[in-house]
Each structure stands twice: as C-alpha cells, then as structure tokens.
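Okay, so here's the structure we're looking at.
What you see is the complex with one protein chain gone and the rest in place.
Presenting subunit A:
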Amino acid sequence: MTASTSLVPAARNTRAAGAGPRRPARRFTRERLVALGFIAPAVVLFATFVVYPIVFNVQSSLLDWDGVSAGTPVGLDNYRDLFADPTFHTTLRNSAFWIVLTIVPQAALGFALAWLLNTRLRGRTVYRTLFFLPAVLSPVVVGIVWQRLLDPFNGVLAQLGRATGIDLLTRSYLSDPSTAIFAVIVVNVWMWTGFSMLFYLAGLQLVDHSVVEAARIDGATGWQLIRRIVLPLLKPTHLALLLLGIIGSLKTFELVWVLTEGGPNHASELMPTYLFKQAFQLQSFGYGATIAVVLLVVAVGSSLAMLRTFGSGFITGDRS
C-alpha cells in the first residue's frame, strides 16, 4: 500500500517534468495489474457465489419450472400470482410480527441482562455463559426441545399447569392458528436474547466511564443514567442489532420448520418456509425463485434504508 501511494505522485511529477513519460506509465499499469491480481480471487468468488445465484434466481422466477425439466417462460406471471397469493400475504404479516416482536424484546431483555451482568456480581461469568448458551445451540435442537415443553398433552408446561391449576400453561399454543406464530416468536426470543446481551456487554464496556461518573456527580439516578446517558451512548449497538435482527428475521427457517412447519394451515408461515415448500415439495421451482427474489429485495431494501437513514458508520461507531 505504501509503495503504491508513493509511486503515483512520483509518476505525475516525472511526467510534469517531461522526462521519460513512457516508463512510469508502464509501471503504473503494472501496479494496477498487480492490484487487480490481488482483487481477482475475491471478485471471482463474489461473482460465482453471490452475483450468479442472484441472476439465476431472477431468471428462474420468470419460468414455470419444476427445477429439473426444461422451464417455460411465463414473464411476470409468477410475480402476479405471488402478490395475489393469500399465503404470501400471511408470510408478510408474520414477518412484520417477527421483526417487531423479536427485535424489541430481545434488545430490552438483552440490555437488562447486560446491565446486571456488567456489575460486580458474583459468578457473572457463569451467568453470561448460561444466558448465551441458547444462541449457540442448533435451532433444530431448540425446536424439538420446545415442542416437547409446549406439548399440551404430555409437555412439561402442561403438566406444571395441571399440577398448579394454571390453565394458561396447558393451552395448545403451537396448534392454535391464532397463537402459533407468537409461540414460535417467544422461543426465538428465548434463543437469541443472549446474543443481544453479548452485544450490549461489549457496548457497555466501551462506554466512557468519565461521562458516567460526571453524570453521577451531577446527580443522575439509576434510571436517569440509563435513559439519558448509557442508552444514547449505545446507539451503534442498538442499530447493529436492529440491522442484524431484520436480516435474521427475514431468513428464519429452521426454528419455524421444526416447531410448526409453517402451520397449522400456514398460520405461522414465513417467506423462507413457504419458499422451501413451493420449490421442493410442490415442485414449483420458478414460483419458489419468485419468493426468493422478493425476499432478497425486501432484505436489501431494508438494509439500504438503514444505511441511508443512519449512515454507514453506525456499526463501527464512526460518527462522521
């Protein structure tokens, strides 16, 4: 890098002096070739594993195709059908629920845990590990365990409910279309709160203690300190969690699949589960690709909107 930046002005100076203009130009070109050589592997990988699949998906979305035989071009028919598909509307509604009801509680609980575990609490390392543990488990394992816990016939919660007379615990949350998506969201919040906690712990440790101390000297009480000093200072953490939360919500698959398979009767369907069913169970690969394209547009659109609103430096904390 140093060589490159120092050579360019040198070449310009030489040309300005009118002596030997050809040789520096060739060196400049060689420098660029070397640079391109270094960039090329990344470009090839990006083109192969990111650009090509996107192009392939868009192309597939314009076909009536089972994924194996030759497809038939249908123009934008798949898009027209998708936007008229009531199950797709359900997936959009569920995605909205998912984004709001996972990001906010996860952030609130994660911050509360981080705040408590950032004090001189005895055994805090053990608590941190325990709270973070669900985030490293496989969603499939989490799904199977929670399915057993929530089973109203023989599950732990139902048995506890029957023993204590708390009817709320004996309800069939996963099999009731009006509660299924919320039951899955609760499990998701349980799983990922530790992840938010970890982010906030890192953020809290970067907060300037002198600012906090100054606020205390000025008479800020606990809640005032959190609301007026700490939370604003953690803005980059909030925004990073928001962005990760939105993208994570849009691509959630395993947990929903194991807990409800998107049911009952599509009540907890999300875009990825519906995409899988269409592409691989109903052999409508073209229609599945259409869902994938819409999913991509929503994910990229929301990410760009965040970048536009908050600036690209919000993750790093660079306020410029």
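Miscellaneous remarks
Definition applied: a contact is a pair of C-beta atoms (placed from the backbone, for glycine too) under 8 Å apart; a residue touches a chain by one contact, two chains touch by 3 or more; residues count from 1.
Simple rule for what comes next: contacts and distances are computed from a predicted model.
When the unshown chain is looked up in UniProt, the name that turns up among "Ring-1,2-phenylacetyl-CoA epoxidase subunit PaaD", "Extracellular solute-binding protein", "NADH-quinone oxidoreductase subunit N" or "Fumarylacetoacetate hydrolase family protein" is "Extracellular solute-binding protein". When you scan A:174, A:229 or A:270 for touch with the missing chain, the hit is A:174. When you scan A:32, A:89, A:148 or A:227 for touch with the missing chain, the hit is A:148. Annotation for subunit A: contacts to the undisplayed chain at residues 3, 30, 34, 37-38, 66-69, 144, 147-148, 150-154, 158, 170, 172-177, 180, 259-261, 263-267, 276-277, 280-283, 285.
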